[in-house]
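See below for the structure under consideration.
The other protein chains are all here in position, but one chain of the complex has been omitted.
Every chain is named by a letter (A, B and C) in the order it is written, and numbering of its residues begins at 1.
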Amino acid sequence: MIEQLRKDFPLLHTHIEEQPICYFDSAATTQKPQSVIDAVNKFYQQENANVHRGAHTLSAAATTQYEAVRTKLADFLNVTSKEIVWTKGATDSLNLIAAGLSEKLSHDDVILISPLEHHANIVPWQQIAQKTGAKLEVLPADQQGVLDLEAAKQLINTLKPKILSVCHASNALGNIHDVAALITTAKPYNTITIVDGAQSLLHLRPDLSAMGCDFFVFSAHKALGPTGLGGLFGRYELLNDMPVYQTGGEMIERVSFSGTTFRDAPGKFEPGTPNISGVIGFGAALDYLNSVDAAALSKYEQGLYHYLLSALKAIDGIKVWGDTEHNIGVVSFTYKDEHHFDIATFLNTYGVAVRSGHHCTQPLMEHLSLSGTVRVSLAFYNSYNDVDTFIDALKDTIDMLEE
Amino acid sequence: MIEQLRKDFPLLHTHIEEQPICYFDSAATTQKPQSVIDAVNKFYQQENANVHRGAHTLSAAATTQYEAVRTKLADFLNVTSKEIVWTKGATDSLNLIAAGLSEKLSHDDVILISPLEHHANIVPWQQIAQKTGAKLEVLPADQQGVLDLEAAKQLINTLKPKILSVCHASNALGNIHDVAALITTAKPYNTITIVDGAQSLLHLRPDLSAMGCDFFVFSAHKALGPTGLGGLFGRYELLNDMPVYQTGGEMIERVSFSGTTFRDAPGKFEPGTPNISGVIGFGAALDYLNSVDAAALSKYEQGLYHYLLSALKAIDGIKVWGDTEHNIGVVSFTYKDEHHFDIATFLNTYGVAVRSGHHCTQPLMEHLSLSGTVRVSLAFYNSYNDVDTFIDALKDTIDMLEE
Amino acid sequence: MDITQIQNRLNSLNGWQAKYREIMLLGKKLPALPEALKIEDALVRGCESNVWLHLDLDESQERLVIIADSDTRIVKGLLAIILACYNNLLPQEAKQVDAYALFEEMGLIQHLSPSRGNGVKAIVERIQNQIDAFQ
Partner (left out) sequence: MDITQIQNRLNSLNGWQAKYREIMLLGKKLPALPEALKIEDALVRGCESNVWLHLDLDESQERLVIIADSDTRIVKGLLAIILACYNNLLPQEAKQVDAYALFEEMGLIQHLSPSRGNGVKAIVERIQNQIDAFQ
């Protein structure tokens, strides 16, 4: 099955340093199936036009396609299409939400996040906290970097946060969070719950209605789609209630120099020309995801993850961080006191593309007393052979470092 | 020459309603040369990786390419690369600037714009004016929709605006503004000058050092590039001085729960994963623009524009709006009291793609007492044959309306 | 022309040029709304161009009378088709009629720009809501 799927991803058949590539950086950005590349290509060659404005056939067709992808995504997430806003990425989405909720915050309100958050789910809240006087508080995690769920629930009960914003899966360690449990705990306090799904959209295919969150954010490029596109789900009432964020064309009802009125959501949050080719490419990505056997892929991914994990753990001096029981397939490790950058650089010479550093989670690294880790992030298109190549390369690297 | 260049644009060889397309909607978005489409394609097939974070070859190569386009654009605009910020479009750029300058504004300060502005250069200022108490004032224009340059200079001298934000060329009427003259007039008052170059980047290839503006904004998709990408130039001192706008990964120096510090511009304004394929595609668009004879194209465009203009003016009942002497090649017209939408819809059945409506310039339409116009917007890839087809189709349409 | 005649006529025409021309001619036959009736309350929200619509019962208080106008000829033609669907029906009959589906059947929705399509939907919804208010 996987050998067949791998054929759909042209980049997997390229080379690094004259060696076949082992792409283990899918948490940074996934590779794209040919169908996504083709959809973007076809759009520019045959369909390119601006949306929402046209009397002409091209523009009408582009608009229809663009809106159809919104519906497709809404179906994928099990919500309604008017609850989907297109943005330029998860970061943009989180900034939009933070700005939109800021007027609900006042001095002494609590914004609660986890210690595993990506900077994109930290800094916007720090900014809003500074502006409003609200307090930013952090859920407890252990020395491995695993959220303590029971203590987390207790803290929610104690703090009664106005806002709870947590990642569904950690990009640095791969941990899957039981966000539904946290949301349920927070419900009695009318907490506005936000889930950073940048890492979960692809791996966990969340059902947002079941999850019960108020907002959910993602980036298309981390789920087989093009760069420069992301989006958010917002429960309609809350979403439509937020003040406008960016302003300009398209999102208005009427502009005059004496005053301006805005459209309802999602329109009011989408000023200007959107990333049309990005949306259309992402539509093809969703088609791709809908066409494969999700359960089988997930099983395969988990198998591969555990295969990688045991091979790594068998190497003396390797320490794997995070929750290895509930994991989307990200292995973050260190080797003795060696610098992650040296390891990653050597691995690269074997054609192995991993990431090294703090993974935009400096507070988590601080919590773990690390300057960074080497991160191997899997996707269903990785093969057992990729893992073997990596392990061999890592052993060579270690030999070299110990020389 | 043009017949040759037209071959580079695949969409120009498609059909609308079974008729060869006459694409006259370049002011909404331009068509893309094959080289741009190929660059995006190649990126996803062979080079796709996230930027700025990688120890691996793919990521390093993507970053190098990404930053090289910044330099290429800076050269194109005659500024330095650290003065270029990538955004998702002109609208995003204007919102970033308006937010960044808002703390410089106080009650009684004046923000001055023209009556020909796109909503993207109106509504963000209205919002900032509301927030800061500053006053939004509008330059004078005549009944044709032409800015009165002398009166405009006088008004600048009278109002001594804190901010002057004007489009280099109008998207609704095509008028070219003498922004250099306005900037010179405003200089003694330390006015911060912003030029909306969404329509001028392609047609006028502005030299920003000569122009002397403090900020300049554009959208890639209106200059042969991909959707979902734009940018801004900011004079470095002013740019770097602005507070951060959106926050998240990449734009930080150091994040901890006790506080966060930010990078210098342009980095501090580029949080999150950027539109990498968009930037790389736009690089190919700039290469394309650098490879053609700009002077010859501009001469051709002007010739075509005047050919179109005379043919239109020869039709009884047609009124052309705006400045037909200084124009980027946009003809906005009305026919008697007929509705622009009816005309555009009929034209479309002849394969002629024009735009109808207010073109995101409702205050201008109000000024002209129009509900909208039919807009024919040219690019160098339009042929004389396109114009002939359009004129014939328009005559048929008029016959039908008069039936 | 009743709605079946209109449908047959449009279906018999080849190409959108001819169809739009026919739609426009249908619009021309629709009487103009007096300016006094072009009031804010009669404006249908969600249409890209102005559409005014009034719905009432005839003198016998039995059958629907809808009058409508638009500032664009083509939309006025679309209104003529919609009115042909509903006018003169008993409210309970009209409740059974889905003019939007009929537009879809004729391929008109697919051809209109999405915002025009939404406009047609908004008009039909407005009519149905007002019928509900009568019952």
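In the analysis below, contacts are C-beta pairs under 8 Å (C-beta built on N, C-alpha and C of every residue); 3 or more make two chains touch, one makes a residue touch a chain.
Just so it is clear, the structure is predicted and the values come from calculations on it, not from any experiment.
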item	value
Chains shown that the absent chain touches, full complex	A, B
Contact partner of the left-out chain, one of A:Phe262, A:Trp321, A:Tyr350 or A:Tyr381	A:Tyr350
Among B:Asp38, B:Glu67, B:Asp178 or B:Asp287, residue touching the chain not depicted	B:Glu67
Hidden-chain contact residue, picked from the options B:Ser59, B:Ser114, B:Thr191 or B:Asn348	B:Ser59
Residues belonging to chain A that touch the chain removed from view	17-18, 338-339, 341-342, 345-346, 349-350, 357, 371, 400-401, 403
Residues belonging to chain B that touch the chain removed from view	52, 54-55, 59-60, 63-64, 67
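The rule is short, and it goes like this: only the chains that are shown with their structure count from here on.
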item	value
Most distant chain from chain C by Cα centroid	A
Chain A and chain C: spacing of chain centres that average the CA atoms, whole Å	46
Approximate Å spacing (C-alpha centroids) for the pair chain A, chain B	31
In chain A, residues with contacts to at least two other chains	54-55, 59
Residue list for chain C, restricted to those that touch at least two other chains	none
